[in-house]
Structures are given as structure tokens and as C-alpha cells.
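As C-alpha cells, the structure follows; a few thoughts come after it.
Not every chain is included here, but those present sit where they belong.
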Amino acid sequence: MKIGVKILPKNEVLDTQGRAVESTLKAHKKDVYQCRVGKYVQLEMGDLDEKSALSKAKEIAEFVLYNPLIESYELEVIKQ
Amino acid sequence: MKAKVGIVRFLGTNCDRDVYQAVADIDLRPEWLWFEDQFDPKEFSGFILPGGFSYGDYLRCGALAAKAPVMKSIHEAAGKGYPVLGICNGFQILCEAGLLPGALVRNEKRKFIDRWVELKPETQTKWSSKARAVIRLPIAHGEGRYYAEEADLQKLWDGDQVWMTYRENPNGSLQNIAGVTNKNKNVCGLMPHPERAMHEWMGGSDGRVIMESLLG
Amino acid sequence: MMSELDAKLKKYRLSRDEYRRMEELLGRAPQGVEWALFSALWSEHCSYKSSKVHLRKFAFKSPRVLQSMGENAGVIDLGQGEKVAFKMESHNHPSFIEPYQGAATGVGGILRDIFTMGARPIALANYLCFGEPSAPRMSALVDGVVAGIAGYGNCVGVPTITGQTEFHSSYNNNILVNALAVGLFAGDDPVVTSQAKGSGNLVVYVGAKTGRDGVHGASMASESFDEDSESKRPTVQIGDPFYEKLLIESCLEVMKRDLVVAIQDMGAAGLTSSSFEMAAKGGVGFRIHLDRVPLRDSTVGPEEILLSESQERMLLICEPSKFDAVKEVFHHWGLDAQALGEVWDGPEIELYWRGDLICKIDPRLLTDNAPVYERPYHPWTPKNKKAKLSAPELNLPEILSSIEGTSRRWIYEQYDQRVGAKTVRDCEDSVAVVRLPSGRGLGLVLGARPHVMRVDAQIGGYDAAFYPALELAAKGFQPLALTDCLNFGNPEKPEIMSEFVAAVEALAKASKTLDAPVISGNVSFYNETMGQNITSTPATGMVGLRDEVLKIPRSHFTIAGDNVYLLRLPGVELLGDQMGRSQGFTGDLDVNKVTQFIATVKDLALTDSVHATRVCGKFGLAYALYRMCTDTLGVNVGSDMDWTKEKLYEVIFVGTDALEGSLQKAASTIGAECLKLGSVQEKTFVLGKRSFDLAQLHQSYRNGWRMHFGQLA
């Protein structure tokens, strides 16, 4: 079972990368309204059912993968 | 007998030997503390978490190191009022470990910056009893931009917890913050590197102001 | 039948002659993995087959040299118990394909060459040649290469203290990325070699697991780029500076504790080159079980294991009784050590895969018996020698904002220049300096100036040693030794080979007269893309020594009122093709005179009356004077001079009145000229009849980079 952890910076003050991408896109006439750049972590959990995989992933995310002061996260189950 | 200063080494820490030398230079006794071990704070007069890419700065600077077993002892020492200093990556680790408020995020221009900067000490701490009006130290970081939510920033100023500010902001730090301290002023974090400014031949010796505060 | 052979030869990048030689040496046709072994070890990159006969010209005896060419890096003795190892290496092709990882792994590779000798890396430098800023991909290449060097060096914790960055259209499709590293042996640190010894000793693999990274990389690097290079791409090698840091600490520890017999990094051609070279050097054989190699991906097969260039791996030989201690050290640093097999009397290397012997071969067939070529070349005849050069108009703001002339701060601000806490002078200075434990200064400068090489490969070759030696001398350093990285085009073309031979012979002669031997180096041929060859670029790195570090002359003006002098050796005058100027030179270069000039400059630079010095270089005197200005201090030169031509060689001295006498005396002794140019003044930049606004000049110099690379700055 694979779980994806999507992590995004909380507010735009922090997202210098997102802003840089926005301005590159603008310079090349590929504007978007907003671009946010964060992290994607894929956890291969082995033989767990969906529920236990999600709960273990949540534990891991909160243990170390994200910093609540500056980031928010979301989990997803990855279908093969 | 000279007082022992504990220097914490994580996997990947790369300013460890420099801090070791700086402590020896002011005639104190540096001693390694390995990230997997724990220790009794009583044997030490202070602790330093050196700078430099623990765990490659992977995931988030300081995040992986903050979970190491040695941090339990650092927490304990901090709680008991021992002086604890985090330099650069050490500062990031202290923030990630919850020992200091705020976070250090990527520089505004997204590039690593190596440069000498001028700093203004804003308050006295256990690490700056002899501080002057302005000190000059080198910075070397890619993620040194201090961030805290607005209300928390106000609390920092109100609580006299802003330790040092940049005279000219190099990295986009909120309110020019270069270093902060905890409420008790024994735990301090600083982005610039005092250990790289210990002798005239290094280009300046203002780093002594900070290291020598351990001499009491 | 024949075409099958041809296909095989093409795949393994071997020629028909080489095939015949393989048959002869083996006494039969090559089979199985032997193809891969020959392909890797007989590649230009590993075998130096086109350069070997000429590299011998560098050899001369010097009591200072402890290790020289043939080992992973050269080592020199500095006296007082201190020794340094240093070497320079190219990573041109990989950096053009993937600039960040290419440059990063270049830094990682050169560091391994240093610490594998037992030296702790203390400094890095990089020599970069890029194309015109407007060339396709160029700004992304610049951005990626610099970020890659910074990303690796900063994280691994070795300061980057100097560098050189050149731009020219000849590099548009073939950039150069050369990295240099210096390592220090302090106290009784042993110098460890790669010579395997001792039947029954273990062959041990340490570091990262093996993947398919860079399979066939060595033979790729030995080929010109063509349009289908794109499709031949192997898996990109990813560097992990964090892992390398752990390797440095653990390897130094096992060497210091005398737990290993020999050690070598797995560089180009990975396990193959490390094991075959170690065995051949020691005159022993190995039995290696390839299935014991730790893999990142279980589908990697024996041939790929042999050729993989996965980063951050080392091979070491240890006595069986010490293996547990070795394992413990690596384990402490979070790494694994895995025994692959053992040393035996040999002389063959036996390779096993899941119990079966798949290859048994004498390693010397692949190393000592690699082909050697005398590629055709012509004796050197100068093409650009003129009777007279007319000086171009001085347009200083234009020069200062040109890509050749503008500030390199954007680059070096991204490098940690101070980690290690030894840096005395950093990238801002023309000579970088680290302080040795004894309190003495070790100076480091890079050399080779492509614009001089384009004027004349022979003068350029001399200059590749003399210019850095003079820069060291101007700061009071005794030049000690050189490393080089010879970047050239296709050696099968006689005009390229002729430049190679001319430059190598000139460099060898200059190094001999300076008594500064070339102790390590690297050759990178086939820097040719779709028929276009790069400027022949024999990059060098030179180290020098000085007794103390507090009185080193500055590179900029320090005190208003100081006198400004010029010490000039009559000889060669030169104009480079920068900014579209036509090029050429006049006069002859007298090797002995230049050497004497350098020695004299060094003695003068040690006198107390000297406050600042600078060697004049690209763009001539006016540019050099500007580069000495600070925000507040400039210079007033009374009379008009030749502002734009380059003279080989001249040095600006700045200091008190007391300096004049010693300069005059020295000049007359060695047949040089000494001119008093003027004096240091606040906020002034006056050259004869012209007066410039210093603040505006600073703007041109500082904003130039942004003009050319707007999106980066």
C-alpha cells in the first residue's frame, strides 16, 4: 500500500519558490493565478490495509514530515 | 579544571570541528556529544549545536536532527537553565525541536549567501554578556530567513526575546531577525557564525564576544 | 559475421586495432564481461592513451614531492610536519547534460581522490568556461553548474575559496567544469596509497549502493558529442554530499587507525577501474564476488555492476583480523562495509557471479598494456605573432560591464568560503589563502587564460604556470607545485594535437624553471561538439607557501596617499580577442627572465612598505587599476599610458615612499622597468587626461552580471 503526502507552505510570505515560478511563467506568457511549491513524499507501507496505512502515514507525517508552523499537509491513497 | 562545553554532532554536521577549535581557543574544554547518546548536563557549563547541514538539510533543515536521542538531554539541560547555543543549522534544529520559537525558511532570493554582515544585539542573554553595539560576523546559509506568525513576532519583541538583528537584511528575515532567545535567555539561536570570526586573520574577531560569554 | 563484430566494437567504443591488440594479449577472442572491461579501461578517459607520451614531459625530481602522477592525487611536503594533497579534474560532459548533478558529482569525485590518500579536504576551487550568455541553454547551464558546486561543497563542508570563470563562443556547445580539491595531512596522518597487498586480505566495498548510474560513462566521456548523444544517455548520477561527508569521516578514521592496507574511490568506470588498478599496482590478484555488491535495484547485472558509476563508493583492502573494527567505524557513521572477496597471489582477477567464475584475467593487460598512441602533430609555429600591435581605444565602462570583465560575486556568494575556519583570503581576492595548523599560509590560485591560449598555445602554456606563480608571488608566496586539467578538443585532429603538445611542453618547461612540479592532473579530450572544438584550455591550479598570514598584501587600495607603482618585465605584449577585438602578440617570452621576475616580486611583496599588489591581466593596466578601487578609494595616475594592452608580465605595487627605492633597485637588477604611476586618492579615478566617476564605474562592474544574466540575478 502506497500513501502520498502532499505538503504545501502555509502562506504566501513563505513561498519564494512559488513566486519565482509564477514570474517565470508570466515572463513566458504561461500565467497562472497562483502557484504554490511544496513537497511530495511517497511512502511505501507494505502489506497494510488502507485504514492502518493511512493512520501510520499520518503518524509519520506529524512526527517529522511537516512543520505545522509553516506547512499544511494532506494524505492520499495511491491506487496502483 | 577547565569547564567542559558539550558540542553536539549529528550525522552530517560540518562546523563541529570549527566550534570545537573556537571553544579550545578561549581556553575552555570542548567535548563531543554524539547524536545517539544522552548525557548528564551537570558535567557541563554549556552546550553548542554547531552549524552545517545535519542530514544534508534533507526534507527540512534541522528536522531530522531534532528527533535524535541527544535532543532529550538538550531539552533537559535547557529546562534547567544551562546555556545552549544553536549556530546556523544548530539554530534551525532548536526551532524544529521546539526549544526556540519560529522557523528558518529559504532565503528570499532562493540562493545560498556567504557574506560578512553587521549585527545589532537587541538584548543581553547568557550568550552575550559582553556584547557591543555592533558586531561583524559571516553568514553562510540558504535557509536563514526567520519566520514567525505576526502575533508571535510581537510577543518576541514584547518578551525581549529578539537577540540579534541584521543592520542590512541579507535574506528577507522578518523584522531583520538574525537570532532569538527563549524566555529564560539561556537558549539562543543565531544564523551567523561566531566560530568563523575568532581571530584577525579570519577577517575579524567579534565572534569571541559570544564564545567568551561562557567564561562568565 | 564481420558486421556483428563491428556492432560490438561500436557498442564498446573500441577500434579494430584495439580489438587485434586484445586478441593478441589474451591469446584468444575476448568474451563476456571482458568486453566491458576493455571498453572502460582502454577508454581515453581511463587509459590516457593519446596523452601518455606527452605527460611524461612533466616529470622531474623534486625532494618536496611525496606522491606524484599515478596516484589518486599528488602530495607535497611543506615541512614542519605538514603535507598537502591536491588535484584537479574535469566533469565537462556530464555537466553539459545535467548541469546541477554534473557539477555536483564533479566536486564529489575530486574530494574522494583527496581523502582516499588520507588527507582531510580543506579547500575547493573551480575553473569554469561557459559560452556566450545568449547561447541556447547557457543561463540555465551557468545557474545549474554554480548551484551544483555550491550544493555539494557547502553541504559536505569544504570551503570553495577561489575560482575562475571564462566566457567564449567556443564553449557554446561544450562547457568546461573543472574542480580542484586540496587536502591536508596534519601531524602523523599517514599517506595511504591504492596499492593492494597481502594474499588473504579482504577486498571491501563501502559507501552507497550500486545502481545503473552512468554505466558506460568513462567511454562516453571519451567521445565527441553528436546528435545522438541524447539517446545514449545513461542514468544520471546523483551526488549525495551528506553521504560523502559520512564517507570522509569514516575513511579518514580507518586510515588514521591503520585499519586498511590500501584504498581507492570508485570513480570513472567504477568498480572495474578501482579493483583492476589496485590489483595491478600491487602486482596481486583479486577474487571478487560481484553478487555481494550491495545493490539499489536487484535487477542490476554483473556487467552493469562492473561499470556503474554510482557515487560515494570506495574500495578498500584490509586484513581479515581488522575487518570487524573497520565495519564498526563505518557503522558508527551510519554506513555499511561489505567484503566482496579477497586478495590472492594472482596475478589474475577472478570475477564470480552467483558462484560461477565469469572472468579470469590479468589486470595488467587492461592497465599497463593499454594502447598508447603517438597522435600526429606539427612542431609549434606561432600564427598570431605581429610586428606591432595597435592599442584599442579605452572604453572602461564597457569593459567593466562586459561578461568577461564584470564581477563574479553572483557566483561565489553562493559558495561557503569559510567552513573549516581556516580561510584567510576568500574568493574576493586574487589569491585564496588558508591558514595551516603551523600558522603558515597556503596560497591557491588557478591558471590558464583561454584568451591567451587563443592568441598562442605555446605562450598560453607558459602562462598557465607563470601567471598563477606571479599572482602567488605578488602576495609573498613561494610557488610550490601545480596540478592541471588539460581540456582539449579531438586529439585525432593534428591541429588540436599540435596545440596540446605545444601547451604541454611549455607548461612543463615553465614548471621546471619555477621548480614547481606538476604533481597531479587530468586530461579531457574530445571536447568537440558537432565538429566545433573548444579553445584549448590547460587549466592549472598552483599552491604556494608563506610564513605568516597577517601581513599579506591586500588586493585593493587601503590608505589614501599611498604611492602606486608599476613593475614591468619587457617581453611579450598581447591583445586578446575579448569583446570582438582582433588578437595577436609581439615579442618573445624568456622563460628564465620571467622566473627571475617572479622570484623578485615575491621578495618585494614580503617587505613591510607594501600595502597592496595586483598582477595586471585581462584588458591591461586600466582594468587592473580599477579592480583595486574600493567604494571610497581610487587612484590618480598623472600621465597617459598604454591602458589596454596586456604585458607579460607586470605587477602593480601600492605602498609607502620607502617602497620606491627597493622597487627601483630590484628593477635594475633584473632588467625590469619601474614606473611611479600616481597615488591613492579618495573617490577619484583619473588616468592621465581622463577622469572617471568612480561610483559609475562601480555600477558598471557590479551590474554587468545582471545585464547578461537578467533572469538569474
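Should a chain be cited, it is by its letter among A, B and C, assigned in written order, with residues numbered from 1 in that chain.
By definition in this document, a residue touches a chain if its C-beta (ideal position, glycine included) is under 8 Å from a C-beta of that chain, and two chains touch if they have at least 3 such contacts.
Predicted, not measured: the structure shown is a model, and the values here were computed from it.
This file describes a complex whose protein chains occur as A x2, B x1, C x1.
Assume only the chains that are shown with their structure count from here on.
Distance from the chain B centre to the chain C centre is 36 Å, each centre being the mean of its Cα atoms. Taking each chain's centre as the average of its CA atoms, chain A and chain B sit 29 Å apart.
In chain A, no position touches at least two other chains.
Touching of two or more other chains is recorded for no residue of chain C.
Across the complex, chain B is touched by residues 9, 13-14, 16-17, 20, 39, 63-65, 67, 69-70 of chain A. Against chain B, the residues of chain C that register as touching in their complex are 147, 150, 154-157, 240-243, 245-246, 333-334, 412-421, 423-424, 435, 549-550. On the side of chain B, the complex with chain C involves touching residues 11-12, 14-15, 17-18, 21-22, 52-53, 55-58, 111-115, 138, 140, 142, 193, 195-196, 198, 200-203.
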